[in-house]
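One protein chain is absent from this view; the other protein chains keep their places.
Naming follows writing order (A, B, C, D and E), and every chain is counted from residue 1.
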């Protein structure tokens, strides 16, 4: 897989949140490598509250990591 | 998406908790971008105990991050 | 919402645990704002082992935060 | 509720693990206050692999807290 | 229960991972004390992808603790 993650540093907390989102999706993409299948699955879970909550939990876990890496943008 | 997160610092723990809540919802909103669909889903899961517990877990995870960012408001 | 969280400091670990419990419930209350509905849901999930375990997990996550805020009451 | 948690310090990692187990159960007991109901539920979930795994996860989360409180018994 | 955990220190990360695995299983064994029942349950969940993922999550949580205890074997 081509380089997609060279640093955990971001300029702002919001960019850090978006990086966390990307990490959550990469965790899926390494297992389900077909973008087509992922797209199809997304249309399912995007309409399911619990699926969305679970996905949000993964983002939260990665955001902990990214925030620590940026010393919480203090 | 417009700027919505410029800092993890809050004046009080309660504001930090409310920021954690907002982060949890943003984790959903980036995946399900339709506010209308999210509103419809909320009416479902707000009546389901396990769905609410799962959502509360995401808030708890973000609250860890926000609390650390604020040195626990000590 | 009126002030309900002014500090993460508690005198004892047990009070910290009870604060964690309160935070877990607040995570629900912000989403399901009706106390009546929450009470009705509680009678359901309080009889379900997995629901109770999930709720206990949220408490555990908040207890990590509260314990760190109190330097583990050392 | 009577005092049941006066310290997170334990002499050994194993006692810390057992404290984590107790914390996980307390997280349930505060919600389902009937020992009789909890006992009945236990006979259900003790025969279910996923229920046991979920319970083990809560213990793991509390063990993180207890281990940090004891500086990992170094 | 006889002594089974006297230290979180291990010589290598791999031994730390195996300790985390043992901790995850102990979290089950304290609740389901029958080795026979646990063995029977294992044959069920070892064929279920989600059950395996849940178990792997518990290991990951314990591995965080063990890795911190060993200063990440740096």
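Convention: a residue touches a chain if its C-beta (ideal position, glycine included) is under 8 Å from a C-beta of that chain, and two chains touch if they have at least 3 such contacts.
These numbers were taken from a predicted model, which means no experiment stands behind them.
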| item | value |
| --- | --- |
| Neighbouring shown chains of the undisplayed chain, as defined at the top | A, E |
| Chain E residues touching the omitted chain (full complex) | 12-14, 17-18, 21, 42, 45-50, 52-57, 59-61, 63-64, 67-68, 72-74 |
| On chain A, residues whose C-beta touches the chain left out of the figure | 3-9, 23-28, 30-32, 37, 41-42, 44-45, 50-51, 54-55, 57-58, 61-62, 64-65, 68-69 |
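The rule is short, and it goes like this: only the chains that are shown with their structure count from here on.
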| item | value |
| --- | --- |
| Partner chains shared by chain D and chain E (touch criterion as defined above) | none |
| Superposing rotation of chain C relative to chain D, computed on C-alpha atoms, to nearest 5° | 60 |
| Fraction-based call for chain C against chain B, same above half, different below | different |
| Centroid spacing, where centroids are CA-atom means, of chain A and chain C in whole angstrom | 27 |
| Residues of chain B touching at least two other chains | 42, 45, 50, 54-55, 57, 61, 64, 68 |
| Chain contact graph, described as a line, ring, star, complete graph or other shape | line |
| Chain pairs that touch, as defined at the top of this document | A-B, B-C, C-D, D-E |
